[in-house]
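The other protein chains are all here in position, but one chain of the complex has been omitted.
Chain IDs A, B and C follow the sequence of writing; residue 1 opens each chain.
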């Protein structure tokens, strides 16, 4: 008989457990330029993402407040980590790549920049959990678009 | 192979075919005390029954106008035949006996007065046709109750 | 007898073998089922899909984080893709599941009718509508101050396009709601022309495809209509499932019809917000097993192919019309140019109900009555007709059996 850790290792990789438990970027930024909330109506996950712009159309700082599962918190935390310093247009492209990876488990378009997000590829095996991983990104894009609110569907 | 006549003989007895084709009591009475219409919404059968009261709470004359199948016209015609001269209360009781017979094919309560109606017992084998046989009676009772309109259900 | 040959490659024996019920006997006679327009029989693949769901992969949808629920959700939602492909919808989110056509039309009457249309606007229907496409508009008229107009039908049983044009001419019609194929005459309505005309006058168009989608390929984008409805049980699928297709922007603008689980985004006691289209219109646990059955039914029809199916049914209809013409005293009601496999008729001296019962005694199932189209019957000066209707499994021999049966009825009765 396999152990539970072996069975779910693809999904709950150490980095996810770690960031899910001790997120580095949790918390409302002291000052920010835009923010947006995201809801997953099916399961009750909620996240709010805060962004402070940097120079040259980049993201200067990012933070979040969330109630949700380990996957969604780790995903929010890793997202905040990778988008800081990145061009806004690149961030949008990154979400597309990420979403593709979360849905299929495959990532032909993945470059080094995606390395930190790769551990989340395991969600593709759990269709109902894909939204947990993508919700923070939906919120981020809503913030960048000035929409204030989004829901994952 | 049986002939169609053998197959449906129970339902389409000679007396029914005869009264269905050549009803004796069809037509609006020249003068009448009460009347009522009956509809079968499922199939579009329509009948209107006219009654002229006789002495001592009896039915003096009865007539009907109908659009419908052989069963409903024969039933209306035989009904008009048997109720004339009969006490109104007896007529009501007769309908109960008739309805029972039409539904079950059995008629433990049948007396001589029911003899003319017995050929209609065959409808019990065709549940959707039972209403064809009972519709004129529903209209008759509605007329006696002064209700003007009824529908068989 | 078989002067009209079935379409090449259409193996009727094999198709009949797909429908378990067709080997039943009725009153000791082999079943001849000519009442498919009321509801069609179910092929083995539909039954199997439903059984398979219940035996191996069943749970509630959209809510579960576990394997059974995820798999059932996939199966349910993939029916939406299949229906979208069937109708060539632009987007899968344009497919809303309902109980049947009737609920789909009521949904539009409630939500679009009350939510978007303004009192004083007009709904235009026709004289040959099924009650499902009359009564919801009457209820809307009586509760919301909408006017209802009725376009005439010609003596041949076709939509009177001049009357349609006249009734559209004051530009007050907001919605034209018309059958794509008559369930009484078998007439196909010239919907392309109708839609063009309606749009020119600023009216949206709802097509009642309950009959049409069973017999012909439907392409909502090519047609250009705004709403399309059909019902699963006539398309060889289970009862309890129907479809509303509508343009995405219409669904977006429409308020929900029913409230409950699955149709919400978030709920507080003060205020709730709605889920995205199409979920906004699907309150509560949907007809999951039935959707899965419908998917199998559509797959079955597509495997045969609408070309083969239409050709088969056209041949059957020709055969039926020529055979029925040989029965003395029989009059076919409705002589449309463009028609499908639904034939209404009267038999001189015999009421339609008696005809139906006498045919039933011979194992032949037809329908008799007003076909849920009372106003049309009144227009025709009839109280009822007999109706034989055909499906993919109907054979030329069954039509011959009907003809023989009718001759026996005539002999017995007349």
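We adopt the following convention: a residue touches a chain if its C-beta (ideal position, glycine included) is under 8 Å from a C-beta of that chain, and two chains touch if they have at least 3 such contacts.
This structure is a prediction, so every number in the text was calculated from the model and none was measured.
Engineer: Which is it among C:79, C:102 or C:187 that touches the chain not included here?
Structural biologist: Candidates C:79, C:102 or C:187; residue touching the omitted chain: C:102.
Engineer: Considering the complete complex, identify which of A:69, A:84, A:101 or A:117 is in touch with the unshown chain.
Structural biologist: A:69
Engineer: Please give every residue of chain A in contact with the chain that is not shown.
Structural biologist: Its contact residues with the unshown chain are 4-5, 7-8, 11-12, 17, 42-46, 67-71, 126, 129, 132.
Engineer: Hey, which chain B residues sit against the chain that's not shown?
Structural biologist: Interface with the chain not displayed, on the chain B side: 39, 41-43, 126-129, 151, 153.
Engineer: Pick out the residues on chain C that sit against the missing chain.
Structural biologist: Per the touch rule, chain C residues meeting the hidden chain are 20-21, 24, 26-27, 31, 33, 35, 38-39, 41-42, 46-47, 50-51, 54-60, 63-69, 99-103, 105-106, 109, 130-132, 134-136, 138-139, 148, 150, 231, 233, 238-241, 256, 258-264, 266-269, 271-272, 283-290, 353, 356-357, 359-360, 364-369, 372, 374-375, 378.
Here is the rule we use: only the chains that are shown with their structure count from here on.
Engineer: Give the chain pair, either A-C or B-C, that is connected by more C-beta contacts.
Structural biologist: B-C
Engineer: Starting from the mean Cα coordinates of chain B and chain C, work out the distance between those two points in Å.
Structural biologist: Here chain B and chain C have centroids separated by 37 Å.
Engineer: Roughly how far is chain A from chain C, going centre to centre by Cα mean, in whole Å?
Structural biologist: About 46 Å separates the centre of chain A from that of chain C.
Engineer: Could you list the positions in chain B whose residues touch two or more of the other chains?
Structural biologist: none
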